[in-house]
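After the structure tokens below, expect a handful of questions from me.
In this view, the complex is presented without one of its protein chains, the others remaining in place.
Read from first to last, the chains carry the letters A and B; within each, the first residue is number 1.
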Amino acid sequence: MGLEGHDPLKNGFLTTRLDALLAWARKNSLWPMPMGISCCAIEMMAVVDPRFDLSRFGSEVMRFSPRQCDVMIVAGTVTYKMARVVKKIYDQMPDPKWVISMGACASSGGMFRSYAVVQGIDQFLPVDVYVAGCPPRPENLMNALLMLQKKIAEGETGPRKPVHIDEKVG
Amino acid sequence: MEQQSTYRSKILAALENQDTSVIFDDTLENAMVLNMGPQHPATHGVLRLLLRLDGETVIKAVPDLGYLHRGYEKIAENTTYHEFIPHTDRLDYLSPLSNNVAYTLAVEKLAGIEAPPRAQYIRVIVSEMARIASHLVAVGSMGLDVGAVTILLWTFREREKLLDILDILTGARFTSSYARIGGVMQDLTDECIAALRSFLDQFPAKLDECTGLLNKNRIFIDRCDGVGVISKEDAIAIGLTGPNLRGAGVANDVRRDEPYLVYDQLDFDVITVEGGDALARYHVRVREMKESVRIIYQALDKLPKGPILAYDKPKRVLPQKERIYTKMEELIHDFMLVNFGINPPVGEIYQPFEAPKGELGFYIYSNGSGYPWRMKIRSPSFVNIQSIPIVLKGAMISDIVAVIGSLDPVMGDADK
Partner (left out) sequence: MTYDEILKGVTAKFPSSVISSNIYRGELTMVIRKSDIIQVCEFLKNECSFDALRDLFGLDMNTPIDRFFVAYNLYSLATRRRIRLKVPVDEKDLNVPTVTSIWSAANFHEREAYDMFGINFTGHPDLRRIYMPEDFEYFPLRKDFPLMGIPDSIPLPKK
């Protein structure tokens, strides 16, 4: 991103400081796009209520317009009919963007092994963090957001290899 | 091309006649088609509404469902009766415990067994707690949809206290799979009863605080009064049930008309409000929460001692864990029940239940094996959404969210 092409010293002092500054700014203001489809959406609503406040980590508002968001939280079972809609909304988000797959249904189809359910959204979307649970507790979703922030601070600008949920957040 | 030439000739003719006001039929048809898509902040889930608008007035509204169709009925034909209990949690996901109770009641009716009295009282308590939780979300999101953001945060605060009690009781905050065929999973401990009583003691005052924001609020009343009106005959004909039907003036409640569990021994009122508009439905939900508090107090006072699972019916009910590990018969029964399912007699039943959204019914046709041959879930939200075209006739665009909020559909229920 930015100045690598222009600066003769590729990993020079100026570019790495600028990268770190941009990464710090990006990770502390991740506005989520809530793709709340089913039961996990209720736990996502519970994450923003006064008890498990999510806005203290920078996710101040949940904007429902994809053009204003950084991270899409897919919460709920994605069916084949809904998959086209999810992909359309994902395409409308501006770069850099990340995806959190919340819950068992979004990560792998969950308990619904049937003709209408996509067995995991990574069949058509690149995913950064998978959150296990049915539904995951709100603290679990906050852990996932912090893990994503750590990943961004290390310099990832887009989805690369996903982070395992057991890794401790620094 | 033809259109252009007819327009041109019309213009020329008008100019020749010095008549400069010409009316064109069918230029834009004066009606706009708006898609209120599946991803929308205020459609309570993935509901898609196609609206034909004349300016700001809705001429026709067509709901489009199926974005959350997970194939429950097909899954039910391939799982045993016990294995389907966690699936019923995810139907109406705002009140998962009442779905569990409804399903186990249906299976018990089919198998011909009855839960012991303590389990029945616990089921009543848990269903009413689920009703309070669901109505809190309904009232909160109705307020949020018309613009009052504070009330959502306050009702969610109350809901968090309730979910803490459910956490102690069942082990999970939310989708708990608490009911079993023949009773319930875990007993109601004294710590839980004390926590429940202290919650109920402070709840009516907090509820009054929350609804005090809306009841006399000029803006809320203007946005909801007279909006989304449905008449009594239309409501019965279109199949509405639950708070939506009682908000239209029809006193119909499954708990009183066809009593199940121990509702015939408890004293409660059926809340009916005349009017049929969004404000009436809101008032029905608020007052129903207070009735639920009354019911839970009575059930807690009358709670008998005893077992929580019908252990005297070993071929239908899972035995106790300590006996499975030590006695031979219980081990065999457990093996058969888990692998092959309970084998109810051949026949079909339908069990209605008063869920927070309306009448939830399970129709099960059994052919004698451990898997149901056909299970049909009569979901209340599916039928409530059917009434949207009638209720929205002649409304403005900004009334749509108030109306949908007052009908309170849940897409997990409607799409099955």
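Remarks
Following the convention adopted for this analysis, contacts are C-beta pairs under 8 Å (C-beta built on N, C-alpha and C of every residue); 3 or more make two chains touch, one makes a residue touch a chain.
The model shown is predicted, which means the values in this text are computed figures rather than measured ones.
Shown chains touched by the hidden chain across the complete assembly: A, B.
Check A:15, A:114 or A:140 against the missing chain and you find that the one touching it is A:114.
Only one of the listed residues, B:36, B:58 or B:75, touches the absent chain: B:75.
Take subunit B: the residues that touch the chain left off the picture are 65-66, 69, 71, 73-75, 78, 109-110, 112, 236-239, 241, 250, 252, 257-258, 347-350, 352, 359, 361, 363, 365, 374, 376, 378, 382-383, 385-386, 415-416.
Taking the whole complex into account, subunit A touches the unshown chain at residues 80-81, 83-84, 87, 113-116, 118, 123-126.
In this text, only the chains that are shown with their structure count from here on.
Our note on geometry: subunit A versus subunit B, Cα centroid distance of 30 Å, whole angstroms.
On subunit B, the positions that touch subunit A within their shared complex are 37-41, 45-46, 66-71, 74-75, 86-87, 90, 93-94, 137, 152-153, 156-157, 160, 163, 173-175, 411-412.
Those residues of subunit A whose C-beta lies close enough to touch subunit B in the complex are 35-39, 41-43, 45-46, 49-51, 64, 76-77, 79, 81-82, 85, 89, 111-117, 134-135, 137.
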